[in-house]
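Omission of a single protein chain aside, the complex is shown with its protein chains in their original locations.
Naming follows writing order (A and B), and every chain is counted from residue 1.
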Amino acid sequence: MNNPLQKIREKKPLIHHITNWVTIYDCANITRAWGALPVIAYAPEECTDMTAISSALVLNIGTLTSEIIDAMILSTSVANEKKIPVILDVVGVGATKFRDDMAEKILDFVYIDIIKGNYSEIAKLAGEDTETKGVETTSINADPVKVAKGLAKSKSSIVVMTGKEDIISDGKKIYIIRNGHEQMGSIVGTGCMAGSIIGVFASVNSNYCDASKDALCYFGVAGELAAEKSNGPGSFSVNLYDEVFNLSDEKVKNMMNFEERQG
Amino acid sequence: MNNPLQKIREKKPLIHHITNWVTIYDCANITRAWGALPVIAYAPEECTDMTAISSALVLNIGTLTSEIIDAMILSTSVANEKKIPVILDVVGVGATKFRDDMAEKILDFVYIDIIKGNYSEIAKLAGEDTETKGVETTSINADPVKVAKGLAKSKSSIVVMTGKEDIISDGKKIYIIRNGHEQMGSIVGTGCMAGSIIGVFASVNSNYCDASKDALCYFGVAGELAAEKSNGPGSFSVNLYDEVFNLSDEKVKNMMNFEERQG
Partner (left out) sequence: MNNPLQKIREKKPLIHHITNWVTIYDCANITRAWGALPVIAYAPEECTDMTAISSALVLNIGTLTSEIIDAMILSTSVANEKKIPVILDVVGVGATKFRDDMAEKILDFVYIDIIKGNYSEIAKLAGEDTETKGVETTSINADPVKVAKGLAKSKSSIVVMTGKEDIISDGKKIYIIRNGHEQMGSIVGTGCMAGSIIGVFASVNSNYCDASKDALCYFGVAGELAAEKSNGPGSFSVNLYDEVFNLSDEKVKNMMNFEERQG
């Protein structure tokens, strides 16, 4: 029986983040709320040592610089050697050429286990003709399921595409996640948090496609429960942390809402 | 009829921030709470591209470095070309010579549409003999209305001077804003948020003096409503986000409290 939350709380995995400066606290704090331990280290002198003692590496290019990208590549190369799962959130790809280039650079130099982004970010990475409005998704012309599956196949990675419905693919299987609540989009940071949470779940489940599905369902359930009690983005954020902390595998099981398609 | 909130929610303007690391999340999150889209990008390789697709540029020197100042100047020069409004919050001017010099450098190299600071920061910029206690305002000897108006005239910019009463001037007209609540000073970040909010309102109203007046009145009203329900700075911060999110143009109209003086 699959009880990811119980496993996380028992293992207390260390989740190494090299992430943006906007939502860095939220990424750390939500990691802690699940029972895992966040750590941030990006200096070139230590980032690989921190990766080596961690159970997952979460990368997020939301406020990238070329030095940060170098640290990400250094850390990922150690993670690849040690079979530590690496999640890359390609925030803002499609908005500037620099983001497109840096995301490509990472994907060229090292192996990313789980590539995550919103619809327009993933579509751009997959070579579709699209743009991202800053770090916000825009509508895409292509079929999102095909885009996710195609990119997963070409990169031999798990692809996680977040939006109203989240789409996850390993190149063959497709998960469509229908948990979550529109209030999650009323605060900054839920997208970045989702990357951290996928890292947390991947640290206790070597099937990263299933781990990503569980992560987004669990987080979505917490969002649904929090939304019921909230009057706006301030109280929603508070309730979201409380609900994540008070989740149990049993509670989530009855509320998971996803579809599985075989390719 | 002037309905700035409706316009913001319809346009969903992208607001590019190059700001400090302390309140960066709050600047982004409050931008989102009004219905606008925040983005932060400061790498020299991309900051100008991000400015070019944005509807306002918000600069804040709260944790400045010389590299960040260079990125601000690069981005502002693009904003100037494209007639995108630029707001500069001169946090801590008067506290160290470096801040004074860097604020001057920006104002020398590029054009700032809206210069914002607290009483002692603006007085220092205007050449008055004053000091700032870290990033906190100190009392000034000069008449604040004259200081704001004089600086606005000499720089051909809008000047926004925040304090117990906020003073706004375009060099001729003066607005004195009496909305707001002392609890807004009990948390870190409301001053920086005000800069972001001015950026949001200026992105939908090309009269930047009126946009600044609306921004501070609307934010002040939200602060007043939040304070009624709060027991301290923790709950005040939560309620402030909820109130901003739930404002409407109609609700604010009856609560706006400002005086207009013609120069």
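Quick note on the criterion: a contact is a pair of C-beta atoms (placed from the backbone, for glycine too) under 8 Å apart; a residue touches a chain by one contact, two chains touch by 3 or more.
Just so it is clear, the model here is predicted, and its values are computed rather than measured.
*Asks:* For the full complex, which residue in A:Ala41, A:Ile73 or A:Ala142 touches the chain that was left out?
*Replies:* Touches the omitted chain: A:Ala41.
*Asks:* Could you pull out which residues of chain B are in touch with the chain that's been left out?
*Replies:* 20-23, 25-26, 62-66, 92, 95-99, 133-136, 186-189, 231-235, 237-238
*Asks:* In the full complex, which bits of chain A touch the chain not displayed? Write them out.
*Replies:* 14, 16, 21, 24-25, 28-29, 32-33, 37-43, 45-46, 49-50, 53-54, 237-246
The criterion applied here is as follows: only the chains that are shown with their structure count from here on.
*Asks:* What rotation angle takes the CA atoms of chain A onto those of chain B? Round to the nearest 5 degrees.
*Replies:* Resulting rotation angle: about 120 degrees.
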